[in-house]
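All protein chains but one are shown at their positions in the complex.
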Amino acid sequence: MVNKNDSARTRNNQLKGHEPTLLVEMLRRMMLIRAFDSQLPILSTQGLIRGSSHACIGQEATAVGACFALQPSDYVTSTHRGHGHTIAKGGNVRFMMAELLGRADGCCRGKGGSMHIADFSIGMLGANGIVGGGIGIATGAALSSAIRGSKQVALCFFGEGAINQGILLECGNMAALWKLPMVLLCENNQFSMSTRPDDVTSIQDLPRRASGLGIPGLKVDGTDVLAVFNAVSDAVERARNGGGPFFIEAVCYRFEGHFLADDLKYRSKDELAAWHLKDPIPNWRDRLVKSGILTEQDAIRIARETEDAVNHAVEFAKQSPLPNPATAWEDLYA
Amino acid sequence: MVNKNDSARTRNNQLKGHEPTLLVEMLRRMMLIRAFDSQLPILSTQGLIRGSSHACIGQEATAVGACFALQPSDYVTSTHRGHGHTIAKGGNVRFMMAELLGRADGCCRGKGGSMHIADFSIGMLGANGIVGGGIGIATGAALSSAIRGSKQVALCFFGEGAINQGILLECGNMAALWKLPMVLLCENNQFSMSTRPDDVTSIQDLPRRASGLGIPGLKVDGTDVLAVFNAVSDAVERARNGGGPFFIEAVCYRFEGHFLADDLKYRSKDELAAWHLKDPIPNWRDRLVKSGILTEQDAIRIARETEDAVNHAVEFAKQSPLPNPATAWEDLYA
Amino acid sequence: MPDERLITYSAALNEALREEMARDSTVFLLGEEIGVWGGGGGVFGVTRGLAKEFGRERVRDTPISEEGIVAVAIGAAATGMRPVVELMYGDFLPLAMEPLVNQAAKLRYMFGGQARVPMVLRSNVGAGGGKAAQHSQSLETWIMHVPGLKLAMPSTPYDAKGLLKTAIRDDNPVVFLEHKLLYFTKEVVPTEDYTIPLGVASIRRPGKDITVVAMQAMLHKALAVATKLAEEGIELEVIDPRTLVPLDIDTIVESVRRTNRLVICHEAVERAGWAGEIAMQVIERAFDFLDAPIVRVCGKNVPMPYSASLENVVIPTEEDLISAIRQLIATWC
Partner (left out) sequence: MPDERLITYSAALNEALREEMARDSTVFLLGEEIGVWGGGGGVFGVTRGLAKEFGRERVRDTPISEEGIVAVAIGAAATGMRPVVELMYGDFLPLAMEPLVNQAAKLRYMFGGQARVPMVLRSNVGAGGGKAAQHSQSLETWIMHVPGLKLAMPSTPYDAKGLLKTAIRDDNPVVFLEHKLLYFTKEVVPTEDYTIPLGVASIRRPGKDITVVAMQAMLHKALAVATKLAEEGIELEVIDPRTLVPLDIDTIVESVRRTNRLVICHEAVERAGWAGEIAMQVIERAFDFLDAPIVRVCGKNVPMPYSASLENVVIPTEEDLISAIRQLIATWC
């Protein structure tokens, strides 16, 4: 999952200089995420998924580019839109799907569901139903790493809508002050529900807000998995070596509604169409094929394999029993 | 209290171009504040003041320079260190002192005390025991003014320690987004209790934090009443004319302890002595005398008058009865 | 045009907002997604159409800044406006407790009566939709514990409209908690202007055997249970307090003096929930009249789990109420 000998030198947006297997695995992982979230409308309509679940279709490059720049022992915190982050960090789609269906075999034993998907075994410290909720947890994980001297980096995903939560100032200030090994990855998918960033945020250049907290940052094309990978790799290396936190705004687009019930009246088909041209998956696929790293056949095979994996996950989840009601009294205290 | 025909043109740090009466009144008001807060140790030791009260000795120029740039109908919110702000905005020292002594004639009927001194009749919306607590209230007052079209400006005093409270980000963002008529006046008196700004704040240049919120700002010498007056006057004019919020860092020094119990072990006598050379009152006094705007005799008279005013306030307060216990059940609901 | 129609709880709240905004130009709305979302406002449709009618200035979509929004509303209220804030979910109240509790609730008192803070904080409570631990909490008891706040919790469309209009006209901070599962329930609501005073309970069903106090989703379960048990000749008197602050304890006490038995049912977590407050006030006023222990049927002491099989055992059900009542009767009658 990780490019062992990554270093600033190889961080060019050219394919060569990067391990082909890694580049192909990026495609596979993005396809797996898309296949996974493509199931949400179906399963929700069937009443198998309760409450609200949020698809990250269109944002796969951010999740994969960022998580592939991390070591397995590094930490990630996520948002309400956390399936992609979890899969990118190495989550098992069978246990994840079982969780979405509220089954006993779910990674949270059916207690969390989509909005609280988590897998501590891979350093994925949880999706979060509170916008901005993951920022504090990631900062704490980074502090923990710093005190323990474990060299782990904590990467915090949050949407551009979370940029206006006070916790960002409080934790960003502490992270910069204490030079904590942390990466703040802001996914600017152009929407907070129906709201555009400019409607609620006083600045257009989001890294400027981080700068006011003493955190350097930059903007990156969030639809280009390699660009995200490179930017995050630099930030991670910096953080791991005591350089402190770094802020990255990954510019992308939310292809689907905020959640299923979203009527999307607030945006135009043309706008969507324009962004579809920047769809991270076909673009990356074509680039790999053109460069000869991947054959058409392989690409088709990988797509089929990822869909099969998700279909099996759905089957597995459906087979899994509902949790025994008595388990409602478990897991409250350690 | 207000320089009627103030305008950018007259905003030079020269005395001429400003009304002499205003310049002298600035001195009187600063002396009144100092005389008032100089009573705190005495009254606290006598057990007449309960809880903790915070002196703003050394910071008088900030309070007076800022409030003199406001109209009587403008709003001010304050901090736990709010006596100076209240007096500068036009507060009556007799009712204020009675409040500090918890008497029936106190401006808050003895319910608030030093940390909750307030006088809505002059737009002083209250001291606040919560660091950062006044920021939200001022932002709301500015929004209220904007919606009502009343052209009132809300000026929010807060210490440099409040710069790390999340409410600053949340309200600063809204104020900038909605171009609210607001001035954020950060009194950097070098300490948050025993803590230096650099020990807890990730950036040294505080206006940079405001910039991350989309709010322009600048640093000003908080010991120079005219410099503060000029800077705030510009910000107020800007805000009143729809230019939105402005951030001012007034650099000054807390001459006394955080409160009486403070042993001040954390700072040196030399440091204090150096800052005493920048004492806003004698410096301003000398400047007025040198320039012939004020005679030595007048200066002495004003000093005596302000001390007399405070002594009378203390007498008034001591004469005032403790609140009737039955009044504890009043003022809960309108 | 008819002088009454069948409308939803959400539509009733919407009418209350529209009528009060038309009536008083100082009333304005602040909240997330209240202007555009869902074709015109509000995740639960409560503010639908109001931005179009009154403009984005008075129906103001805010950033995701719960603490800030509430703080701003307080400052606006203290300077002549009547803000009505919407927090999308009651689970976000914890983000706004500082301004609500340390400022809104206390300004008037600690300033010796100088301040007036006429604001309404609209949010909600309730679980049942599989929204899990962070979107299912019922935190009304926290609010009830804070002097200086008022607390209304409407159970029907009629009450929703009448209580919200009163709350908006009130000169104090009122926390107004709706119930997620009730937004699309319907009831006949008159067209002409009416209000419901805060502090007047409603006897939803008279009965002589046992007094049951419940609100919102639990009220409807209690009424269903009352119908069922009536067939067996067990007559429940079901009381809806409507507002917890002020609390109409007299109506509850008067009822207990007749039935001599009290069951309190709330969805909020049982431990340190408001059932204890009602119980104490009844004990203080009518201990002699109690022929049986006061019984609680409340939310279990765990966070809300996601899966239906777990959620079902955490939220009080009609069966829970029935068995509690049967046991009460078996043991004490």
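Structure notes:
Per-chain numbering from 1; labels A, B and C assigned in written order.
Heads up, the rule we're going with is that contacts are C-beta pairs under 8 Å (C-beta built on N, C-alpha and C of every residue); 3 or more make two chains touch, one makes a residue touch a chain.
Computed from a predicted model, the values in this text were never measured in an experiment.
Every shown chain that the unseen chain touches in the whole complex is listed here: A, B, C.
For the options A:Phe36, A:Tyr75, A:Phe191 or A:Phe316, the residue in contact with the chain missing from this view is A:Tyr75.
Contact with the undisplayed chain is limited, among B:Gly58, B:Gly82 or B:Gly132, to B:Gly132. Across the entire complex, the residue among B:Ile57, B:Met97, B:Met124 or B:Ala162 in touch with the chain not shown is B:Ala162. From the set A:Leu125, A:Ile248 or A:Ala303, the residue in touch with the chain omitted from the display is A:Leu125, counting the whole complex. Only one residue from A:Gly51, A:Gly65, A:Gly140 or A:Pro197 touches the chain missing from this view: A:Gly140.
Remark: the residues of chain A touching the chain excluded from display are 75, 77, 106-112, 116, 118-121, 125-126, 128-130, 133, 135-145, 147-148, 152, 154, 166-167, 169-171, 173-174, 177, 330-334. Against the chain not shown here, chain C presents residues 91-92, 94-95, 97-98, 100-102, 105-106, 109-110, 132-134, 139, 141-142, 144-148, 245, 268-269, 271-277, 279-280, 283-284, 287, 292-296, 301-303, 305-306. Those residues of chain B that touch the chain absent from the view are 50-52, 102-103, 106, 108, 110-113, 115-116, 128-133, 161-162, 164-166, 192-195, 199-201, 263, 265-266, 322-325, 327-329, 332.
Simple rule for what comes next: only the chains that are shown with their structure count from here on.
One finds 37 Å separating the Cα centroids of chain A and chain C. Computed from the mean C-alpha positions, the centre of chain A lies at a distance of 47 Å from the centre of chain B. In chain C, the residues that reach two or more other chains under the touch definition are 62-63, 65, 67-68. Shared contact sites, meaning residues of chain B that touch two or more other chains, fall at 166-167, 169-170, 173-174, 177.
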